[in-house]
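Here is chain A:
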Amino acid sequence: MTALLEPGRYFADGNFAITEGALVGGCRFFAGYPITPSSEVLERMSERLPKLGGHFIEMEDEIGSMAAIIGASNAGAKSMTATSGPGFSLMQENIGLGIITETPTVVLDEMRAGPSTGIPTRVGQGDVMQTRYGSHGDLAPITYAPNSVQESFDITIEAFNSAEKYRQPVIIASDQVVGHLSEVLEVKPLEEYDVVQRMMRKHDDEKGVFSYTEDYVPMFVAGTGFRGNVDSLTHDERGYPSNEASVEKEMLEHLLGKVKKNEEKIVKYEEFLVEDAEVTVVAYGITSRAAKQAVRIARKKGLKVGLFRPITLWPFPQRRIEEIAGHTREFIVPEINYGQYSHPIREYSRSETREIHFPPGAIPDYGVILKEIEGAFK
Partner candidate 1 sequence: MTTEEFHPKHALIRDERFPNVWCPGCGLGILLQSYLNAVEKSGIPLDQQVLVSGIGCTARLPGYAKFDSYHTTHGRAIPFATGMKIANPELKVTVVSGDGDLFNIGGNHFIHAARRNMDLVVICSNNFNYGMTGGQHGSTTPLTSRSASTPYGNVEPTFNLPYLASALGASYVSRWTVMHPRQLAKSIRMAMETKGFAFIEVLSPCPPNFGKFNGFGDGFEEMEFYRSKSTVQNDARLEDVSIDPFHGKPVVLGDFVNRKRPSYIMLENELVRKAMGVKK
Partner candidate 2 sequence: MLKEPKISDDQREIWREPINYEKFFKPRGEVHIIPERCKECNYCTNYCPKDVLERSPTVNSHGYHPVRVRPGKEDSCVACGMCQTICPDFAIFIREVQT
């Protein structure tokens, strides 16, 4: 069997890193539909998966891709798809299917300029709220936003782990720049990576398909003799559909609760000079790298500014933002969109929040962020 990526240093791009990270994370099934700028993930998967005894299929569309990876996961394979905005829109319904059927899987949404077809080859960050509220009904999504090639690799492994731990589709909201920029990728020996293996239900388990009293129950997988029913309708613990509001309440509180209760374990962020910051910049993905540059220069000018970078966009790093709001009088949220993540920041910080709207299509100019920082100190 051809091995996974050899340990070492690579000059690689984000798409390469995500693909190889997924394979380390245990991905053995990929279904997708080509779309700029994530197509390289699909192409590389088509070459790599068969060598590892995995399976690759190029589906007829993104709707089918999302359905196929949920199907594959229910048949026991760790699965993934990769897309960009237009495809991600098409996947929303079946992301909801993954949520209600508690099926682990990973979805890469490499954000590009929108709306609609937008500029396929250029960056955007306009899907941030779609990763949160895109699928109908209440849900508690887990979304990661890597900002480097190294993090693209590491976070994909973590995304697979989270998918297994919390049994739901996990989204990686990368962007066109991170997907396509090349820089160093250091790969450690395989045994140094924690990979969560799927916990499977035993066929003689007396319990139902789901459990609403435990956060985690091992998953039943087709063909193992469990003979259970998995339903996209609101269902009870046996997996049987129900029209009762009480069952909906029980199920939904479990689906939301398993993420909410483990928020502290899931939430990840990086901070740069935040401790004493009077003004805090909040930025994610490629924008965070421009923001870091701006913060660095502003500090040299004596301005007490810090950078908070959410790595998990969702669940929202609520507790930490509230804490920072204790000593920060103002937040600045630069994004490659017209104001999305700024809303929860404003809501949870209850502080003055400036928005910087970078139009999709280009890497943000850090000078603009710097000017805004300076403005906040005037």
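Regarding candidate selection, all candidates are chains of the complex that A comes from, given by their letters.
What we mean here is this: a residue touches a chain if its C-beta (ideal position, glycine included) is under 8 Å from a C-beta of that chain, and two chains touch if they have at least 3 such contacts; residues count from 1.
Keep in mind it's a predicted model, so treat the numbers as computed, not measured.
Peer 1: Any copy counts here: identify which of 1 or 2 touches chain A within this complex.
Peer 2: Chain A touches candidate 1; the others do not touch it here.
Peer 1: Taking the complex as given, what residues does chain A use to touch candidate 1?
Peer 2: Residue list for chain A touching candidate 1: 1-2, 28-29, 31, 50-55, 57, 59-61, 63-65, 67-77, 79, 93-94, 96-97, 101, 203, 220, 222-233, 240-241.
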